[in-house]
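Of the protein chains in this complex, one is absent; all others appear in place.
For reference, chains read A and B in written order, and residue numbers begin at 1 within each chain.
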Amino acid sequence: MSSVRTSLTTALVATVLTVALSACGPRPDPVHKEQILAMGTMVNITLWGVDNDVAQKAFTAANQDFNYMQTAYHPWKPGPMGRTNQLLALDAWFSANPSVLPLIKRAKALYHASDGLFNPAIGRLIGLWGFHSDTLPKGPPPSKAAIERLVAQHPTMDDIQIKGIRVRSTNPAVQLDTGGFAKGYAVDRVIDHLRRLGVSNAIVDAGGDLRAIGSHGGEPWHIGIRDPSAPGILAEVDVKGDESVFTSGVYERFYMYKGKRYHHIIDPRTGYPARGTTSATVIGSDGATSDAAATALLIAGPKLWHRVAESMGIKYAMLVASDGTVYMNPAMAKRMHFEHKPPKVVLSAPL
Amino acid sequence: MTRADIVVLVLALALLPMLYVKFWHHGAAGDEVRIMVDGKPWQVVSLKHDRRVTVHGALGDSVLEIKHGAVRFIASPCPSKYCIHSGWLHDGGEFTACLPNRVSIEVIGARARYDAINF
Partner (left out) sequence: MELSVQPTRADHRIAWLTALAITIHIAESALPNPLPGVKPGLANVVTIAVLCLYGWRMAAWVSLLRVLVGSLLLGTFLSPTFVLSLTGALCSITTLGAAHLLGARLPGAGFGPVGFSLLAAMAHVAGQFYCAYWLFIPHAALFTLLPVLMSMAVVLGVINGIITRTMLQRVTP
């Protein structure tokens, strides 16, 4: 009869195990979510592990911050950045608004680090293409002559000189369009603000631009990265602690004209939309750097991206080329969990 | 119990934790879709029943299709049709938006598969 006892014990163990496992089922998750329309996109804010009061305070703060920065950093609407752009065109020293000065300083540093590929001084070119406006242009694209004229004037961040709070531009063609960068900078500011309010687990996601701090109840945050050329999710990446995941994609803003696609990421070297790459994803520490890097890597393309990522201090980068080939560094490859296998993956040297 | 019985039981007991990890780890398919208009919650619709939902946005009507527990945009008055190209959303946390029309949808469920979508 000892075998009856053995099997009864086994059955008991099975029961206990099953009950114990069933207890790990989904529990209500202390997650708070809010959506804010700002900076030309939908900002989704996720908080974990705070009570309702803190969450409401945090959402109000984030809302105010985003609304303020949307006005402050708008390149041509009345506001600090709009005013700065008017004054830059005058070729004289002026006192910059304190809200835009740190942004300009960061932009100058990132311009250098990116070998000039991240160049927010080409505001006039962006305007010529019509991508500065909230509504998408319908075409036709600008004339070759007009584009070449603006490229020849060669506006760069080096043309902007800063002395204390005094700023001037030595090139009248310089107009700042911080589109590829202000969102990242704003995400950083909001994360700082949330931390001051006592939030330690959060995601601030401004479209393709997100920064995540803390964790989802001890588990990493799961971030889905959209497939640039097909419906659905391309890959998942898990982040924990404090990291930013930024994606620049040519599908974000574009228009079709006579069967040709014109997108919003303008290559400062040619004056035309960047070619060869459909999206660039960067995982970095702060939002501003990651945002600028994603833009710069997309413009750099499959040949140059590795060098640019290196000089910008980026540790994780991925490019999706127009033919679907995925380029990334080995450390990035370890973190990317692809939902569908990409047609071709090219691993670079380590970053 | 014979030796074969014990082997089967051990294998079965080993299989169970794997099943829990596989099907419960990632959260799972969502139950509902939260539709936001102009950044404000507009409606939460169950994914259980197949139907079409028309959402009045800033530019006009966006049409959502709900089928087999998934939701997608099938029409929207935006130029890029980005929302339609996002395809079917079924896992909790999946999100897409028609920015020009100020309409966004997010699948909600027990534990979202994704905490955020980078797009």
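Quick note on the criterion: a contact is a pair of C-beta atoms (placed from the backbone, for glycine too) under 8 Å apart; a residue touches a chain by one contact, two chains touch by 3 or more.
Quick caveat, the model's predicted, so the values are computed rather than measured.
Peer 1: Given the full complex, what residues of chain B touch the hidden partner chain?
Peer 2: Touch with the absent chain occurs at residues 1-5, 8-9, 12-13, 15-16, 19-20, 22-24, 28-31, 47-48, 68-69, 90-91, 109-110.
FYI, only the chains that are shown with their structure count from here on.
Peer 1: Between chain A and chain B, what is the separation of their C-alpha centroids in Å?
Peer 2: Chain centres of chain A and chain B, defined by C-alpha means, are spaced 23 Å apart.
Peer 1: Quick one: which bits of chain B touch chain A in the complex? Just the residue numbers, please.
Peer 2: 1, 9, 13, 16-17, 20, 24, 26-27, 36, 38-39, 79-80, 82, 85-88, 93-95, 97, 99-100, 102, 104, 106, 110-119
Peer 1: In their shared complex, at which residues does chain A touch chain B?
Peer 2: Spelled out, the residues of chain A in touch with chain B are 3, 6-7, 10, 13-14, 17-18, 21, 24-26, 29, 35-37, 40-42, 44, 46, 135-136, 138, 203, 205, 207-208, 210, 212, 216, 221-226, 230-233, 236, 245-247, 249, 251-255, 281.
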